[in-house]
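Only a single protein chain was left out; the remaining protein chains are all shown in position.
Labels A, B and C are assigned to the chains in the order they are written; within every chain, residues are numbered from 1.
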Amino acid sequence: MIPDEDFITDENIPGPTKEEIRCMVICKSEVSPDDIVVDVGCGTGGLTVEFAKIAKKVYAIDRNPEALKLTEKNLKKHGVYEKVNLIEGDALQILDSELDKVSDTIPDFDILMIGGSSGDLTSIIKKGYKKLKNKGKVIVTSIMLETRVEAVKTLQTLDMIPEVVEISISKGRIVEKGTMMLARNPVTIVSAKKTLIY
Amino acid sequence: MIPDEDFITDENIPGPTKEEIRCMVICKSEVSPDDIVVDVGCGTGGLTVEFAKIAKKVYAIDRNPEALKLTEKNLKKHGVYEKVNLIEGDALQILDSELDKVSDTIPDFDILMIGGSSGDLTSIIKKGYKKLKNKGKVIVTSIMLETRVEAVKTLQTLDMIPEVVEISISKGRIVEKGTMMLARNPVTIVSAKKTLIY
Amino acid sequence: MIPDEDFITDENIPGPTKEEIRCMVICKSEVSPDDIVVDVGCGTGGLTVEFAKIAKKVYAIDRNPEALKLTEKNLKKHGVYEKVNLIEGDALQILDSELDKVSDTIPDFDILMIGGSSGDLTSIIKKGYKKLKNKGKVIVTSIMLETRVEAVKTLQTLDMIPEVVEISISKGRIVEKGTMMLARNPVTIVSAKKTLIY
Partner (left out) sequence: MIPDEDFITDENIPGPTKEEIRCMVICKSEVSPDDIVVDVGCGTGGLTVEFAKIAKKVYAIDRNPEALKLTEKNLKKHGVYEKVNLIEGDALQILDSELDKVSDTIPDFDILMIGGSSGDLTSIIKKGYKKLKNKGKVIVTSIMLETRVEAVKTLQTLDMIPEVVEISISKGRIVEKGTMMLARNPVTIVSAKKTLIY
């Protein structure tokens, strides 16, 4: 994984997702070189860059144009800009499969990564699910109590079996006296695989 | 427990020990109204105040005169100043039972609380052990990897059975969108009871 | 706190609440010798015993008669049986202030402790709130994602400000090679104080 400090940051934009959490998300996503990824709420672009390093194509969505500019900078810095389409706007509208007027149409995809949902999590998962390929994965990361529960419930209504993993990381800061352990906020990753049975 | 924000603080002095950790230390100490407590490295005085609320007498030691002034302020604020002797200096010398020149002699005590030891942890425990009453408790709190191990090893050389508890706390910050969980640094409490067998 | 192993247990009945969690609940509850406590879902009676050691009176409720028998055993073992009323039944009905037919009427109380709610958490909090004295406390403990969120939301609808604390504990098992750290399941304590403004 790319060290946290190798991302360009902006104090008004959340992220980057910490190294250890990016690592775990990439593992849980099972992303492969053939995959198309949709990254909702890309923020600083930490996960966008990691997905782009492996996937065929990433569609990064954010409502905040400043977040997209920052993601663009980080994609360029890490040499994966050409693999990513940056889309400004509301994920709910962008994912709407019936809105064929959307110029930047997103094809069916393998991974739906939701790091920020502006209160529309349930709808985004449901809309996204329609365009998610069979065996595709939905991944929701959050530090909010409510988001985890909403993700679990929504995935269950879609007959997906959510896996819930809460990750608490402490990192050592080595000082003269020894190794101080400093905590990072616990992140919960809710993930599920689409499994259609014929 | 007293809320964290009810302590007067100073950015150059560590503490106060967070509410939840003070709670756990008080539980593990089994402090009672008859007890005499020695608090080594009192810092802001968070634990000093909590012990003083219950114990008969607390001897608070710190090398840093500014820490003692801050502890004094917090003791006065919380109405328990008269129960505490503040001692500036090196815990190792102050605890030395053979140094009867020390004006502010500390009697045998029930609880040896070590929150800061300036690299002398082993010696402080060993010196303190001599003046610790039978059934008395040693408690060491730390966020350093090395301190835990040193405490465990030293207590074992004294034939004490250390209990090690690592406590990770996250607290909810309620914002418009929901409840963000924010981590506090993990603290490890090593404690042991002196049990002489005759 | 009473060590976990000093409670009589039954594999079919949850509990006792682990020592460190009992410690934190007692701290958060601010229980005092004048207090009346209602303990919903008492299970093994771990928290019931701890509250009874301090409070004036505890009303322990459980749907499961076997849980009440076990709680009774633990109360007797720890010498606090006479301070506790054991009530078999549905907390929702028992707390209903309008049901004056209930023989074992519960007076207004200072602490509403909810350790198990059988799916009725919202209703129990709302019913209980009516009989909770001003400055009284509601405390909900849980290892379930959904319960935390339900507790937070319900307390907010009652204009209470919930405090959310997630506690992860690891305890050292000392073996020949060193100190193995073994995790306990993380427990979340949601608590709030009733504050009427006149």
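Criterion: a contact is a pair of C-beta atoms (placed from the backbone, for glycine too) under 8 Å apart; a residue touches a chain by one contact, two chains touch by 3 or more.
Small disclaimer: the values here were computed from a predicted structure and weren't measured.
**Q** For the chain not shown, which residue from C:Thr71, C:Thr141, C:Thr154 or C:Thr179 touches it across the whole complex?
**A** C:Thr179
**Q** Using the definition of touch stated at the top, determine which of B:Glu66, B:Asp108, B:Glu146 or B:Asp159 touches the missing chain.
**A** B:Glu146
**Q** Go through chain C and note every residue touching the omitted chain.
**A** 119, 143-147, 168, 170, 172, 177-186
**Q** Hey, which chain A residues sit against the chain that's not shown?
**A** Its contact residues with the unshown chain are 1, 19-20, 23-24, 26-27, 148-149, 152, 156, 161-172, 174, 179, 181.
**Q** Could you please point out the chain B residues that touch the chain left off the display?
**A** Residues of chain B in contact with the hidden chain: 145-146, 148-149, 152, 164, 166, 168, 186.
Here is the rule we use: only the chains that are shown with their structure count from here on.
**Q** Measuring from CA centroids, which chain ends up nearest the centre of the complete protein set?
**A** Looking at where each chain's C-alpha mean falls, the closest to the middle is C.
**Q** Would you kindly say which chain has the C-alpha centre located farthest from the C-alpha centre of chain A?
**A** B
**Q** How many angstrom between the C-alpha centroids of chain B and chain A?
**A** Centre-to-centre distance between chain A and chain B: 43 Å.
**Q** On a C-alpha centroid basis, what's the spacing between chain B and chain C, in Å?
**A** Here the centre of chain C sits 29 Å away from the centre of chain B.
**Q** What are the residues of chain A that contact at least two other chains?
**A** Those would be 145-146, 168, 186.
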